[in-house]
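As structure tokens, the structure follows; a few thoughts come after it.
A single protein chain has been omitted; all remaining protein chains appear in their positions.
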Amino acid sequence: MTRAPERPAAHDHVPHLAHHFRSLQQQYDAAKLGMWLFLVTEILLFGGLFCAYAVYRSSHPEVFVYAHRFLDKTLGGLNTVILICSSLTMAWAVRAAQLRNRRQLALLLAATFICACGFLGIKTVEYHAKWKHGLLWGQRYQPVEHTADQAPADNAPLAPAPTAVPPGAGADRSLLPAPGKAPAGLAAGEALTARSHDPGNVPRNVHLFFGIYFVMTGLHGLHVIAGMVLIGWLFVRTLRGEFGDGYFTPVDLGGLYWHLVDLIWIFLFPLLYLIH
Amino acid sequence: MTAHQPAPAPHPGASLHGGGAVNYLNAAPGLRSWLTTLDHKRIGIMYLISILASFLLGGVFAMLIRTELLTPGRTIMSAQQYNQMFTLHGAIMIFLFIVPGIPAALGNFVLPLMLGAKDVAFPRLNLASWYFWLAGALCLLFSLLFGAADTGWTFYTPYSTTTNTHVVATTLGVFILGFSSVFTGLNFIVTIHKLRPKSMTWFRMPLMVWALYATAIIQVLATPVLAVTLLLLIVERTMGVGIFDPALGGDPVLFQHFFWFYSHPAVYIMILPAMGVISEIISPFSRKHIFGYKAIAYSSVAIAGLSFLVWGHHMFTSGQSPLANMIFSALTFAVAIPSAVKVFNWLATMYKGSLRLDTPMLYVLSFLFLFGIGGLTGLFLGSLATDIHLHDTYFVVAHFHYVMVGGTLIAFLAGLHYWWPKMFGRMYSEKWGRISALLVFVGFNLTFFPQFVMGSQGMPRRYYNYLERYRVYHEMSTAGAYLMAIAFMIIAVYLAHSLVKGRLAPANPWGSATLEWETGSPPPVENFLGEPQPGDPYDFSALVYDPALQGYRDAKEQA
Amino acid sequence: MSDTHAAAAAPGSAGAGHAESTGLQVHIVSPRVLLGVWGALLLGTALTYAATWIDLGAGNLWLAMAIATAKAVCVALFFMHLKWDRPFLGFVFLIAILCVFLFVGIALLDTQAYRPDLIPDYAPGITPPG
Partner (left out) sequence: MTLRLFGTALPALLGLVALIAGAGRAAAQSSTGPTFWMPVQGSTGAAGVDSVFYFILWIALFFFALIVGVMVLFVLRYRSRPGREPEPSQTHNHLLELTWTLIPAALTVVIFGFGFRKFLDLSTSPANAYEILVTGQKWKWLFTYPSGYVDDNLHVAIDTPVQLLITSEDVIHSLYIPDFRVKKDAVPGRYSKVWFRATVPGEHQIFCAEYCGTGHSDMLAQVVVHPPGEFEQWLATNADLLDKLPPAEAGARLYAQRGCSQCHSVDGAASVGPTFQGVFGHLVPLKGGSSAPADENYLRESILEPQAKIVAGFEPVMPTYKGRLSDREITAIIEYIKTLAP
């Protein structure tokens, strides 16, 4: 909770100790409990979306199985890895702050920030591809003809024009130099071509999946942005040398927030990208 | 007990203007010092002023609604305006007034004092929550000026997604108000856990604190779900993400699950602090130790827990499955029990006491009467067979108002009169206090009791027009509403008058044993001049009445 | 709720240290633990990924959720310090999870129970694509 009054009240002798606390320990415990309660509200906020997801997945399983193939497992997985790394750097940053290693702290915060940028960058690529193929929510769901074939080429901006490539091969371009065996990508490709040949198999109300996909990842994205602001602010305070003397509460709390953002993605990834 | 106080008379900070003693009111002059204050007492007062303003606004809407309903068909406004009126009346009264009413205004002021703490855990967050309240209120005002939502405060889809009024502005306002509510609750939980002096153990906490604790738990756990519900509603209206809109394949009944998962616990956010106030007042005014302290404390927490298991009783006719209907009906009755326990304990507290029937106590008595009716009529609505008939009729409207106005508002008035001397260091006119308390009681029953009857006779709620056969009930109801309005005006007048002309208040006018009465009226900026000594909050044996002070003081202390 | 009788906080284990000038009792996580958890998380991700190649029907969902939960527990315990913090914080966390389960559970139970009443694929506002 960045608003927690950790800053020293002007007249105080003990630096960073607000007037209404008896000891730094008490102040630290209070701040920490406050942050955890804030995380509780975040969990319930997303809880609502998970509820919507559960209800619609159980009522329209075919929609979810069909539509999730339009998401790019590779990019999703990549983002998961990025977030996990950012969690590591963040946790390490807390350690650095506790050990008063200001330089390391600054570096690790910067690293975390860069990871966050990477995550958003990849999300942008994914969103852009969805937009291009009209894979949107509600009435805006207007998939271009045979989206199926192009879907795995979601990451077109990263790959050479996918048109000539057999369906599905596009997916691995992003990671592998040569087009070829990316099981996930291929699986998707075959399934889709199979479908696009007889449209009878395409379930109705596919837009529901994309509505939920955009709401969930969108809200999560907003939280990533908020996290970046928070980390940036911590970074500045570090450069100002505010965390040099063993005072690290803000870093600790910022870390908790960032890990929660990671936690939520850990569930979003399999639920949205890896439906079987 | 009050050893830390400088010798009484003139009392520490007993006076508002100068008079020597420095207190939280005169410590720092100027509007700016208020708008930037981190003092929980000042923030409490700011909240008090704001919520009273919104109560006035919501009250005006209520009077307009009752006037419109005086006759069937058009009386003073169009159907569209009427629909916006009752929507705003509901939204303003619930989200701007009742929810923050007791916790954020009275609670903010007394909680740290009762605990013997210097402030709440996060003073800045506390101030922020007030500014969030302000932002939310402004959003609602904006929507009010530019075509307010006509959806009812429940925002049911698909009506709320299709109507062409400013639903987004209204829901955004409520969304922002959610933050202020969450921040208050979060702050209180941490304060209660971390800021108590060593000697203030859990079971020495005043019951008001227990009530605020239970309330805060609900605020933190339930409000985010309302937030996400409103977010989904907003993206539905602005971008057409059809999660709740059947036209887009969405499920409107799911919206009702979302909405009531917050909004049922929310009614306990509204009533629990009220129960706390009652426990706080009934004991000193009976000069008796509260009966069954632990039972009352635990029942608050029990209500908080159970409140999350009963939301479906708002959906018995909505197409919810019979299975869920059964589960929710059964659980609903479970909530009745802790509430009953509290009532019996309050009655037992009065037994063999010496009852001082001053204004706060009169409100407590009318609370017992009105909340009794409100609670018992809840049985009709919890029971499946009868709810099918009564759901969405005036019976529900009456029940809701008996609990929320007869319960919460009355308790709020009780608390306001009880803590008024502590807040402003002045006594109000006891005579007018009692008269208006009686007027409120009579006016309230006249307004809402007929609504039970017309409800069970079939009059649906949210009706602009109605059949002739319901007319007489509506006329009674409107008459009562005017009577209540008069009573509220009287209250406003004598309270305002007391601020300037009122007799200076002693530190402990009622002879209460909770800590806030150990410090001056009004309290100093630091709350306590010495280290407060928490004891049994309902043991009055150490207190004696001192005519010189016109208040109570510690028996051991020299007058 | 014993946490309120405060002061003597988390026991410092292996890499325990504490900041003299602040006198705060905090546990400092050792690099070994940090990297270990990191590795476990990457492994978990790989597993979730691999799990989609084998077909367990409905089992896939539960497997994926199980792995995700395991990863979440790792993050909460070590990166978020729950392992060394006051148990009450973990309790708060669990309450939140419990609430979400309650909400999702009952909503799911009801929506599945009334599904027969729904008109299949009702969505007049949507013009079917293609």
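Here the chain labels run A, B and C in written order, and each chain numbers its own residues starting at 1.
Here is the rule we go by: contacts are C-beta pairs under 8 Å (C-beta built on N, C-alpha and C of every residue); 3 or more make two chains touch, one makes a residue touch a chain.
Here the structure is a predicted model, which is why all the values come from computation and not from measurement.
Enquirer: In the intact complex, which of the presented chains make contact with the chain not displayed?
Expert: Among the chains that are shown, those touched by the missing chain are B, C.
Enquirer: Among B:124, B:434 or B:497, which residue is in contact with the omitted chain in the full complex?
Expert: B:434
Enquirer: Can you work out which residue in B:21, B:60, B:336 or B:544 touches the chain that's missing from view?
Expert: Among B:21, B:60, B:336 or B:544, only B:336 touches the chain that is not shown.
Enquirer: Using the touch definition up top, pick the residue from B:295, B:490 or B:544 that touches the left-out chain.
Expert: Considering the complete complex, B:295 is the one touching the chain left out.
Enquirer: Which of these touches the unseen chain: B:272, B:365, B:398 or B:413?
Expert: Spelled out, the listed residue whose C-beta touches the missing chain is B:365.
Enquirer: Given the full complex, what residues of subunit C touch the hidden partner chain?
Expert: 114, 117-119, 122-123
Enquirer: In terms of residues, what is the contact footprint of the unshown chain on subunit B?
Expert: Where subunit B meets the chain not shown: residues 79-80, 83, 150-152, 156, 158-159, 162-164, 246-247, 251-253, 286-295, 317-319, 322, 325-326, 329-330, 333-334, 336-337, 340-341, 343-345, 347-348, 350-357, 362, 365, 368-369, 372-373, 376-377, 379-380, 382-389, 391-393, 431, 434-435, 438, 441-442, 445, 449, 453, 456-458, 460-467, 538.
Following the convention adopted for this analysis, only the chains that are shown with their structure count from here on.
Enquirer: Which two chains have the most contacts between them?
Expert: Chains A-C share more contact pairs than any other pair.
Enquirer: As a quick test, compute the distance in whole Å between the mean CA positions of subunit A and subunit C.
Expert: Taking the average C-alpha coordinate of subunit A and of subunit C, the gap between them is 15 Å.
Enquirer: Using mean CA coordinates as chain centres, what's the subunit B-subunit C distance in Å?
Expert: 36
Enquirer: Where the centres are mean C-alpha positions, what is the separation of subunit A from subunit B, in Å?
Expert: Spacing between the chain centres: roughly 39 Å.
Enquirer: For subunit B, write out the residues touching at least two other chains, lowest number first.
Expert: 193-194, 221, 225, 242, 248-249, 251, 254, 257-258
Enquirer: Going through subunit A residue by residue, note those that touch at least 2 other chains and give them in order.
Expert: Each of 26, 29, 33, 37, 40, 43-44, 47-48, 51, 55, 59, 138-139, 204-205, 207 in subunit A touches at least two other chains.
Enquirer: Residue numbers of subunit C touching subunit A in their complex, please.
Expert: So the residues of subunit C in touch with subunit A come to 3, 6-7, 9, 17, 19-26, 28-29, 31, 34-35, 37-38, 41-42, 45, 48-49, 51-53, 55-57, 60-61, 64-65, 67-68, 71-72, 75-76, 78-80, 85-86, 88-89, 92-93, 95-97, 99-100, 103-104, 107-108, 111-112, 115, 118, 121, 123, 125-130.
Enquirer: Applying the document's contact rule, which stretches of subunit B touch subunit A when the two form their complex?
Expert: On the subunit B side, the touching residues are 38, 117-119, 121-125, 128, 182, 186-187, 189-190, 193-195, 220-225, 227-229, 231-232, 235, 239-243, 248-251, 254, 257-258.
Enquirer: Name, in rising order, each residue of subunit A that touches subunit C in their complex.
Expert: 16, 23-26, 28-29, 32-33, 36-37, 39-40, 43-44, 47-48, 50-51, 54-55, 58-59, 73, 77, 80-81, 84-85, 87-88, 90-92, 94-95, 98-100, 138-139, 141-143, 145, 183-184, 187, 199, 202, 204-207, 245-248, 255-256, 259-260, 262-263, 266-267, 269-271, 274-276
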